[in-house]
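Structure, as structure tokens:
Missing here: one protein chain of the complex. Every other protein chain is in place.
To keep things simple, chains are lettered A and B as they appear, and every chain counts its residues starting from 1.
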Amino acid sequence: MSFTRRILMAGSALLMGIAGAAAQAYPNKPITMIVPFAAGGPTDVIARIVGEHMSRTLGQTVVIENVAGAGGTTGITRASRAAPDGYTIMMGHMGTHGAAPGLYPNLAYKPQTDFTPIGLAAGTPIVIVTRKDLPVKDLKEFIDYAKKNEKTINQAHAGSGSVSHITCVLLNEMLKINPTPIPYQGTGPALNDLVSGKVDYMCDQIVSVQGQVAGGGVRGLAIATTARSPSLPNVPTTMEAGLSLFQVSAWNAVFAPKDIPAEAATKLRDALVKAVTDPATKAKLEGLGGVVPDAAGASPEALARLVRTENDRWVPLLQSRVKQ
Amino acid sequence: MELLTNLAHGFAVAVTPMNILLCLIGALVGTLIGVLPGIGPIATIAMLLPITYKLDPTGALIMLAGIYYGAQYGGSTTAILVNLPGESSSVVTAIDGHQMAKKGRAGTALAIAAIGSFIAGTFGTILVAALGKPLTSVAQAFGPADYFSLMVLGLVCAIVLASGSVLKAIAMIFLGLLLSTIGTDLETGEQRMTFGLLPLADGIEFVTLAMGMFGFAEILRNLENTESRDLVQQKVTNLMPTKADMKEAAPAIARGTVLGSILGILPGGGAVLAAFGAYTLEKKIAKNPQEFGKGAIRGVAGPESANNAAAQTSFIPLLTLGIPPNAVMAVMVGAMTIHGIVPGPQIMTKQPDLFWGLIASMWIGNLMLVIINLPLVGLWVRLLRVPYRMLFPAILLFCAIGVYSINNQPFDVVLTAFFGLTGYMLIKLGFEPAPMLVAFVLGKIMEEKLRQAMLLSRGDPWTFLDFSKHPISTVLIVVSVVLLILAVTPALRKKRDEVFVED
Partner (left out) sequence: MIAKPPGGRARSIQDIVAGAVLIGIAALALYLVNHLPAAGRVGFASGTAPRLFAYGLAALGAWIMISGFLKEGPGVDSSLAPSVAGLFVFFIVMWLVDQGLNSLAKSTGVVLFDKISALVGFIISGGIVAVANGFPGKDRFGMQGPLAILGSVLFFAFTVRDLGLAVTGVPMIVISYFASREGSITEALIFGAAMTAFCCVLFPGILGQPIPLWPTF
């Protein structure tokens, strides 16, 4: 081994010599950002938009690596075990860092202590959507309808542990309704059956449903934020609709493994803040219906706080409601 | 003639030099990854997404779509030459395609696959353009109960895939179904048969199973009996199909195209049925069904056409509803969103350039693919003359890299080796892997749909036969039962056993 290593070191020293002194400082090689979900999904899209801008600030490409599986925990487990050198970072998520401890008893990482928080990237609020011919006009009528028809109402979700599953668990708990949950293999098939009227309602991220709401395929009852979204101006907030406590957003945030060098953490944070405050990037994210934090909201401290409050909210709820 | 105006508009968008170039790049990359075993369009499109950031959305989608249907062309090449189906749709192509290759007719098989795919692609594209919108409502009529019954029909068809014992084919179907239940339960999140292994939590990848059971097992078998592998190498006759071949294949291409176009529209798993539904159809109506499994040209032409027709019509749910029917299209939806286009029912009216441009480019892409692939046939066939002692290590390396790249997970490679050994054992015991792979693919959809239908009906198992609520399901179940009786009647079984003994 030592012989190979010496040759390699000699080789890399040669390369560095060619690249010049600048190559010494972080970052001097591409950075891998692990996205714990499949390519094309909301988290992946946000990671790619943010990562592309971060590459420009850092002077090194941020390469997206999709490691999907087990509600995102496969990818985060791998990322948490990566070398803490700042060259492997990850796009954590409401599920992987907020709800996972309540869903997976043998979770291999601790969201609050095993990571260096870098900052919040963007959140995509949850929208409550129903099939277009459900005889309700607003959230109030929906609650009445759901209570009256408890035996027949069906709620779709994108599989156990998915955002659409756990957010609707919270909603049903708040409304004290007890629908029959129908599991689907992902958001696409669930939405398909909602559009064709085979199920009655579901909760999902605005980015996944806004096209259908705008196009009239489904009806948007309420968006779980304090202010209306510019992407869906006609959908009232849960505040307006009288369910002000239902404030849920599938947030996405950049984390690094525990104990990365301070220089790397600072540079990553600066690059992230620059990315989310850049007008073009911000506009892109908002076009998806995303809520983009300001510089303070994107700070590591704010993220650490968010992880704590989200753990407090989800873990007890899911431990009592989801495990059967 | 609104359609003609729209199509003219689409061609105006698609034939700009830039978009032609992107379409060509997509078709070439697609062919490449289709030919390479293991690596599939999802991993490739995901990694090529950054390149599209600088393009306009129409150009980006033209390129990504090219990769998708290009991979369908390329996938049959590996299936025919080295018996390695890289996608579920190529499993049936491998059955007769590889037998044709063993008879020295690899060139004919490859050429007929390309020609059939082109004809089917053309028809599929026209269908998307002309009837995309009304066909969407057909797709929407299918609910969970109907999909379940469709999958049951599919399983009955899978029995026909086997050329040996019916009993063993049914056993393989059950094994495939059993393997498909490995992983996290969709409803409760419980781990099923995962041995506590994290990489198994999302179930077994199709490619892992297919590479092992077909690819590795085939290599193991070839290494111990040198005669059969030399067959592939020594007798290479004509490259292009003869007039007689074309006459034989033409009706199969037509039937495959129609069947594939219809099944492709169904987003809940219709497309996976296309290829072997066509195979079953060909075998059932053939005058000489005993030739299937031994290199029947119709067994290549039908499924390949069905497969490519379905690849085109499966764009219908994406384009008219904005709902991706499979994982590859989900990545394409991601590409749209990155470019600020929100997928939904309004794409057709709000993004006419994208909608019609993409459709026009699909036909151009198919034309390019047939032009690329026909001359390549000679090259591929020459590749078979590489000595086997060099060919198989190369296949192993490509497979290993390809399987690794699905999830960037070494465990998948270990699993492939394990299935290689299992497949070798099963073949030695007289089982055929094709029905198992088909059942594996259908099993995942079938259990999901079954449980949805049961939940929706509140536990009423007769819901599948309730004509007033689920007429489609009822009809499909009745057809399945009739077919099943036909497939296992003693008379038929006797005929089969005779064929089996001849071997």
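We take it that a residue touches a chain if its C-beta (ideal position, glycine included) is under 8 Å from a C-beta of that chain, and two chains touch if they have at least 3 such contacts.
These numbers come from a predicted model, not from an experiment.
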Cross-chain touch to the chain not pictured, restricted to B:Leu55, B:Leu167 or B:Met240, is B:Leu167
Of B:Ala249, B:Val328, B:Val413 or B:Ile477, which one is in contact with the hidden chain?
-> B:Val413
Among B:Met18, B:Leu223, B:Ile285 or B:Ile371, contact with the omitted chain is made only by B:Leu223
Interface residues of subunit A toward the undisplayed chain are 4-5, 8, 32, 63, 65, 83
Please give every residue of subunit B in contact with the chain that is not shown.
-> 29, 32-33, 36, 39, 43-44, 47-48, 167-168, 170-171, 174-175, 177-178, 181, 185, 187-188, 190, 192-193, 195, 216, 219-220, 223-224, 387-390, 392-394, 396-401, 404-405, 408, 410-411, 413-414, 416-418, 420-421, 424-426, 428-431, 443, 447, 450-451, 454-455, 457-459, 461
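Definition applied: only the chains that are shown with their structure count from here on.
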CA centroids of subunit A and subunit B: separation to the nearest Å works out as 32
Which of the residues in subunit B come into contact with subunit A in the complex?
-> 42, 45-46, 49-50, 53, 140-141, 143-144, 184-189, 198-199, 201-202, 267-268, 317, 321-325, 327, 330-335, 337-338, 340, 342-346, 407-409, 444, 448, 451-452, 455-456, 458
In their shared complex, subunit B is touched by residues of subunit A numbered 38-41, 44-45, 48-49, 52, 64-71, 74, 77, 103, 108, 151, 154, 159-161, 180-186, 188-189, 191-193, 195-196, 198-199, 207, 210-212, 214-217, 231, 284, 287-288, 322, 324
